[in-house]
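A single protein chain has been removed from this complex, and every other one stays in its place.
Note that the chains are named A and B in the order they appear, and that numbering of residues resets to 1 at the start of each chain.
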Amino acid sequence: MGAGRPLLVITAGCSGIMFAEFLQYLFSGMTIGATYALVGLGFAIIYNASHVINFAQGEFVMIGGMATVFLIHIGLPLPVAILGAVALAVVTGLALEKLAVEPARNADVVTLIIITIGASIFLRGLAQVLWGKEFFALPAFSGNDPIHLGGATLLPQSLWVLGITLAIVVALAWFFKYTLIGKAILATACNADAAKMMGINTQFILFISFGLSALLGAVAGIIVAPITLTSYDVGIMLGLKGFVAAVLGGLGSAVGAIVGGLLLGIIEAMAAGYISSDYKDAVPFVIILLILFFLPSGLFGARGTERV
Amino acid sequence: MSLLRVENLGKSFGGVDAINDLSFTIAANTIHAVIGPNGAGKTTLFNMITGVYQPTRGDIFLDDASTVGKPPHVLASRGMSRTFQNLQVCMNMTAIENVMVGRHLHLNRSFLAAMLRLPAIVRGDRQCREKAAELMEFVGVGQYIKTDANAMPYGALKRLEIARALAAEPKLLLLDEPAAGLNAKETAEIDGLIQKIAATGITVVLVEHDMKLVMHISDYLLVLDFGKKLAEGTPTEIRNNPEVIAAYLGAA
Partner (left out) sequence: MLAKLTHPRIGGLLILSLIIALLPLALPNNYYYDVAIKIGINAIVVVGLNLLIGYAGQISLGHGGFFGLGAYTSGILTAVYGWPPLLALLTGVAVVGVLSFIVARPILRLTGHYLAMATLGLGIIISIVISNEDWLTGGPDGMYVEPFTLLGWELYGEKPWYWVIGALLVISVWMAMNIVDSPAGRALRAVHGSEVAAQVVGVDTTGYKVLLFVVSAVFASVMGSLFAHYSGFITPAQAGFFHSIELVTMVVLGGMASTYGALVGAVLLTVLPQLLSGFEDFEMVIFGLILMLTLIFMPKGLVPTLTHKLKDWRGGRS
């Protein structure tokens, strides 16, 4: 790094640059981390309702971004396009549950995994047929004039990402705490058999969970698309990293998924900045392997003795 | 010398003591029963003895050597075997294969020899199958020798577990509620079977709620309540113990 620079830099200035750099990585890490958090939350919600890992989760992200691009392309204003894209993702999620997951409820874990992988390949293929293989950019919600903060620059879209993520988290907390359906979802997560005996329709809960996590995924895909571009296959990596976020926080823990997502984004950005950007995509998987080796139930997962 | 010795044993699950400061011994060649109300910690005790759970406190000795910290398969090779309260039969295998798994420690376990199907493996397996069939006859499920495990009725599966445990040729056999869910006739048959097993020189420890069965076959009883020892003694002593009577009548 500092090879060509004059050796006599005042310490304050140097640490100032270093701090600005750090801040820059932190901003970009939190922005991308927020999307991982939303995707991870989607994994957690479905996992809680059924112990199914939905490998098609990333496709909701893709549908969110791609459908918005497409709807704008046919002339709809951005807010309408966003609503339309979210609706499309939610319908896809609900259909996936009804048509693919529900009929196979009693199958082996591996079988279910492969079914959701099949679904993700199908959805990705469909997107490719409908929208092609190019990369698309979504216009930023409120311009691209960077905001300067402590020597680092912050895109307005990053604020949108963080703000919307925060709003969703608050809304979800309210939903789980105060609505009947939210409480039913929590009860099912806690103990599915007991919930069933209390008259909760756990099948319906799973159905709703798919809709909800499709919504979260779509929103994540839309808000991040102006920053990272979108294409028919963005769902693969975003989905896998969301899964990492969910496992990092301890599968099934909502708080864990959010913290896990943010943490993942930040570590990834730091590693890309300070170590090597080539290995950016490997970072989440290295982290998750280390976590699984040393803390097998994630950062926040409950630890218990398996009952015999 | 005692075969099994438990000293100040304790196990907590998230702050709740399932077993607390429990000590007792089991003499060789006896039938020993552990009784107590639901949730008293009987299964937890079995799990600690067989190495499935690790104790939070205290120690367990088999033949005067501590078993704590040893995984279940090591303890199995030291002569322990057991059945489970909630059936643990391998439903992906046939009945006789389940029993053959029980003979694992007495067979050639080499992966390489298996891969090449060396004559020793073939011979060993043939003898193992014969022995397993004998054991199935012995416990009274001879008619299921060619059946898949998942096609067998509940009562037969309970016996199949006993056959599997016996196949390991243990000196200490732990049975967790062998008569649970069985009707009176089947229970009487289990009674006879346990006596037959004990007669071959195997020390039997059983958890059982059926008092008639317990009082009839046990040499010695241990009564647990809330993870603690409430009483211990011969069936006659236990029957006349006021604390036991109070606990059981109170619970009923």
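A few notes on this one:
Please note the rule applied: contacts are C-beta pairs under 8 Å (C-beta built on N, C-alpha and C of every residue); 3 or more make two chains touch, one makes a residue touch a chain.
Computed from a prediction, not measured in an experiment: that's the story for all the values here.
Within the whole complex, the absent chain has one touching residue among A:A104, A:L159, A:A187 or A:L229, and that is A:A104.
Hidden from this view is one chain, which touches chain B at 50-52, 71-73, 75-77, 80-82, 84, 88-93, 97-98, 100-105, 107-111, 113-117, 121, 124-125, 128, 149, 161, 164-165, 167-168. Take chain A: the residues that touch the chain left off the picture are 47, 53, 100, 103-104, 106-111, 113-115, 117-126, 128-129, 236, 240, 243-244, 247, 251, 278-279, 281-282, 284-286, 288-289, 292-293, 296, 308.
By our rule, only the chains that are shown with their structure count from here on.
Distance between chain centres (mean CA atoms), chain A to chain B: 48 Å.
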